[in-house]
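Removed: one protein chain of the complex. Kept in place: all other protein chains.
Our next item is chain A:
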Amino acid sequence: MSYKRSSINRPPTPDVDKDRENQEPTLQEIINIKMIETGEKERLKELLREKLIECGWRDEMKALCRAYTRKKGKNNVTVDDLVHVITPKGRASIPDSVKAELLQRIRSFLASTAT
(Lines give C-alpha, C1' and ligand atoms only; values in the text may rest on other atoms or scores of the structure.)
Protein backbone atom coordinates (compact mmCIF):
# COMPACT_ATOMS: atom_id res chain seq x y z
CA MET A 1 0.00 0.00 0.00
CA SER A 2 1.71 3.10 -1.16
CA TYR A 3 -1.16 5.32 -0.07
CA LYS A 4 -0.46 5.86 3.57
CA ARG A 5 -2.15 8.31 5.77
CA SER A 6 -1.86 8.05 9.46
CA SER A 7 -5.59 8.31 9.90
CA ILE A 8 -6.43 5.18 7.93
CA ASN A 9 -3.82 3.01 9.37
CA ARG A 10 -4.15 4.26 12.85
CA PRO A 11 -6.01 1.62 14.82
CA PRO A 12 -8.73 3.05 17.04
CA THR A 13 -6.80 2.04 20.10
CA PRO A 14 -3.20 0.93 20.45
CA ASP A 15 -2.65 -2.75 19.97
CA VAL A 16 -2.29 -4.88 23.03
CA ASP A 17 1.21 -6.18 23.21
CA LYS A 18 1.31 -9.89 22.60
CA ASP A 19 3.54 -10.54 25.57
CA ARG A 20 1.34 -8.55 27.90
CA GLU A 21 -1.63 -10.79 27.25
CA ASN A 22 -1.36 -12.54 30.57
CA GLN A 23 -0.79 -9.38 32.49
CA GLU A 24 -3.38 -7.02 33.89
CA PRO A 25 -5.65 -5.37 31.35
CA THR A 26 -4.70 -1.84 30.35
CA LEU A 27 -6.57 1.16 31.66
CA GLN A 28 -8.09 1.65 28.24
CA GLU A 29 -9.41 -1.88 28.27
CA ILE A 30 -10.88 -1.50 31.72
CA ILE A 31 -12.68 1.65 30.64
CA ASN A 32 -13.94 -0.04 27.51
CA ILE A 33 -15.32 -3.01 29.44
CA LYS A 34 -16.83 -0.75 32.08
CA MET A 35 -18.57 1.24 29.36
CA ILE A 36 -19.95 -1.89 27.72
CA GLU A 37 -21.14 -3.34 31.02
CA THR A 38 -23.00 -0.24 32.06
CA GLY A 39 -24.55 0.21 28.63
CA GLU A 40 -22.84 3.60 28.33
CA LYS A 41 -21.08 2.54 25.16
CA GLU A 42 -24.39 1.75 23.50
CA ARG A 43 -25.78 5.12 24.62
CA LEU A 44 -22.71 6.94 23.37
CA LYS A 45 -22.96 5.20 20.01
CA GLU A 46 -26.59 6.17 19.74
CA LEU A 47 -25.77 9.77 20.64
CA LEU A 48 -22.95 9.87 18.13
CA ARG A 49 -25.19 8.39 15.46
CA GLU A 50 -27.81 11.04 16.13
CA LYS A 51 -25.30 13.90 16.10
CA LEU A 52 -23.72 12.75 12.87
CA ILE A 53 -27.09 12.51 11.16
CA GLU A 54 -28.08 15.90 12.48
CA CYS A 55 -25.02 17.71 11.22
CA GLY A 56 -25.32 16.14 7.78
CA TRP A 57 -22.19 14.03 8.14
CA ARG A 58 -23.99 10.79 7.34
CA ASP A 59 -25.53 12.21 4.18
CA GLU A 60 -22.14 13.49 3.15
CA MET A 61 -20.63 10.03 3.59
CA LYS A 62 -23.53 8.46 1.76
CA ALA A 63 -22.95 10.80 -1.16
CA LEU A 64 -19.23 9.97 -1.17
CA CYS A 65 -19.99 6.24 -1.16
CA ARG A 66 -22.47 6.70 -3.98
CA ALA A 67 -20.04 8.71 -6.04
CA TYR A 68 -17.30 6.12 -5.53
CA THR A 69 -19.62 3.25 -6.41
CA ARG A 70 -20.80 5.03 -9.51
CA LYS A 71 -17.22 5.68 -10.57
CA LYS A 72 -16.11 2.08 -10.09
CA GLY A 73 -19.28 0.40 -11.31
CA LYS A 74 -21.60 -1.14 -8.79
CA ASN A 75 -20.40 -4.71 -9.32
CA ASN A 76 -16.77 -3.86 -8.71
CA VAL A 77 -17.04 -2.38 -5.24
CA THR A 78 -16.86 -4.24 -1.96
CA VAL A 79 -17.62 -3.06 1.54
CA ASP A 80 -13.93 -3.24 2.31
CA ASP A 81 -13.11 -0.91 -0.60
CA LEU A 82 -15.63 1.58 0.65
CA VAL A 83 -14.38 1.43 4.22
CA HIS A 84 -10.85 1.90 2.98
CA VAL A 85 -11.66 4.88 0.78
CA ILE A 86 -14.20 6.65 2.95
CA THR A 87 -12.68 6.20 6.42
CA PRO A 88 -9.96 8.87 6.12
CA LYS A 89 -12.42 11.38 4.71
CA GLY A 90 -14.98 10.46 7.34
CA ARG A 91 -12.57 10.87 10.23
CA ALA A 92 -11.39 14.18 8.90
CA SER A 93 -14.82 15.69 8.46
CA ILE A 94 -16.39 15.02 11.84
CA PRO A 95 -17.22 18.44 13.27
CA ASP A 96 -15.18 19.48 16.29
CA SER A 97 -18.33 20.24 18.22
CA VAL A 98 -19.39 16.59 17.97
CA LYS A 99 -16.01 15.40 19.15
CA ALA A 100 -16.09 17.86 22.02
CA GLU A 101 -19.55 16.79 23.10
CA LEU A 102 -18.64 13.12 23.08
CA LEU A 103 -15.43 13.76 24.99
CA GLN A 104 -17.43 15.67 27.57
CA ARG A 105 -19.83 12.74 27.93
CA ILE A 106 -16.98 10.27 28.36
CA ARG A 107 -15.31 12.51 30.95
CA SER A 108 -18.45 12.82 32.99
CA PHE A 109 -19.02 9.07 32.75
CA LEU A 110 -15.54 8.42 34.06
CA ALA A 111 -16.00 10.94 36.83
CA SER A 112 -19.28 9.32 37.89
CA THR A 113 -17.90 5.77 37.88
CA ALA A 114 -14.61 6.65 39.54
CA THR A 115 -16.28 7.73 42.76
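To be clear about the criterion, contacts are C-beta pairs under 8 Å (C-beta built on N, C-alpha and C of every residue); 3 or more make two chains touch, one makes a residue touch a chain; residues count from 1.
Here is the rule we go by: contacts and distances are computed from a predicted model.
Missing chain, UniProt protein name: "Ubiquitinyl hydrolase 1", from among "Spermatogenesis-associated protein 17", "Ubiquitin-fold modifier-conjugating enzyme 1", "Exoribonuclease phosphorolytic domain-containing protein" or "Ubiquitinyl hydrolase 1".
Residues of chain A that touch the chain left out of the display are 1, 8-9, 11-13, 15-16, 18, 21, 28-29, 32-33, 36-37, 39, 42, 46, 53-56, 58-59, 63, 78-81, 83-84.
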